[in-house]
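A single protein chain has been omitted; all remaining protein chains appear in their positions.
What follows is chain A.
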Amino acid sequence: MKLLRLGYVTAPLLGALWGCVIATTVAVAMSFATGAGFRPSWQALPWGAVMGLACLRGGRGTAVLPLAVGAVMLLAAGLAGVSPIAIDPEAALLARWSGTFATVLFSGLGLWKILVKVTPGKLTRHVFEAAVIRFLTGFGYIFFTAIVVIPFYVMVMTSLKNQAALVQNPLDFSLDLDQGLGLFRSYVELMRDYDFGSYLWTSFYVSVLTVLITLAFAIPGAYAVARLRFRGQTLFSRSILLIYMVPMIVLALPIYIAFSMTGLRNTLFGIVLIYPVTTIPVALYMLQGYFRGLPSEVEEAGLMDGLSRLRVIWSITLPLSLPALASVSLYVFMIAWNEFLLAFMLLDDPGKFTLTRGIASLNSSEVPRQHLMAGAVIATLPIMVLFLGLERFMTKGLTAGSVKG
């Protein structure tokens, strides 16, 4: 452990690791961008270690000596053909150059920032740990961004390509921009041949109705739990949480049976009937938390002035809690829009499909995968736009509700 805290050990070690991280990142990114053969090479390790030595700081925070030595060594390595990433020689010249350039730039810049204050000799605990944390932070940003972005990138790009091209080279996501609007062929075909326009509309109005019904039930309920005194109040506010621990699949089975027997199965009326009930407990829980936080003096003033309780709720409490209502509505909309299990079990008739059910029906070997992915994009896009546009409300809603998974 002590040995690790010597500057000329720490620097090449972190350098080697960082070199690997950057080489892998650049190789993956370039592969996905161009489809050409990029891969990290084991030579990234020694290469990064030298880079790390080069970034060591001199006595007064300068880097004159190590930087000079490092530059000479890196130049020698370059001449000897040591490179952190191996590139298929058939790749385009521009891709080869930008790949190499990006690797050098990002590993250099990154290490320079990571190794702030790291001097060749003994390091204090603070300096050492700060350097390690900076390395981990850099790694974290790359790691999380990669795991989040890659699936969505694949989703969008697949929807814009055709199956034959993808089977030939699954990594080649470059777009043929000459097609112009032809790029969006699968979207047009989905709308025209698979009736996705109507699924989109169905999903939209089912979700909006769910939001309205949920609010109509949850607002009075939440107000009662938050403000009024009655026996069983605490028990009630707790058991709300219990309700959404009941798994949907356990309920879906009897609901399926009951709906089959009453003829509600395969009707959108049945869906609109059942969706709000799955969201009311969450909405009630979120809203009662918010109502509790409102100052009760304002409401009491209203009562003193002769308003009835219901008037107080309508003209004092609700206007005050508009932000909370917005978060709850967004959140409920998201649940209803994304809901899959009930739609899948209860709807059979293609004329009544919601969007998620429609996508599930695309999952067969006869439907080309770009259509499937185009469907996925169509379902994801509205929720993402809503989410990014109203991120503040959404984040608040997600935290406040402790959220159903």
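The rule is short, and it goes like this: contacts are C-beta pairs under 8 Å (C-beta built on N, C-alpha and C of every residue); 3 or more make two chains touch, one makes a residue touch a chain; residues count from 1.
Keep this in mind: contacts and distances are computed from a predicted model.
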### Task
Pick from "Secreted protein", "Thioredoxin family protein", "Sugar ABC transporter permease" or "Phosphate transport system ATP-binding protein" the UniProt protein name of the chain that isn't shown here.
"Sugar ABC transporter permease"
## Note on the structure
Among the options A:Ser174, A:Ser198 or A:Asn338, the absent chain makes contact with A:Asn338
### Message
Using the touch definition from the top, which of A:Val28, A:Val82 or A:Leu212 touches the missing chain?
### Response
A:Val28
### Summary
Contact with the hidden chain, among A:Trp97, A:Phe152, A:Tyr205 or A:Trp314, goes to A:Phe152
### Message
In the whole complex, not just what's shown, which of A:Val82, A:Ala102, A:Leu264 or A:Ala360 touches the removed chain?
### Response
A:Ala360
### Task
Name, in rising order, the residues on chain A that touch the hidden chain in the full complex.
27-28, 31-32, 37-40, 125-126, 129-130, 133, 137, 140-141, 144-145, 147-152, 154-155, 158, 166-167, 169-171, 173, 216-218, 220-221, 223-225, 228-231, 233, 236, 238, 241-243, 245-251, 253-255, 257-258, 260-261, 274, 276-278, 280-281, 284, 309, 334, 337-338, 340-341, 355-356, 359-360, 363, 369, 372-373, 375-377, 379-380, 383-384, 387-388, 391, 394-395, 398-399, 402-405
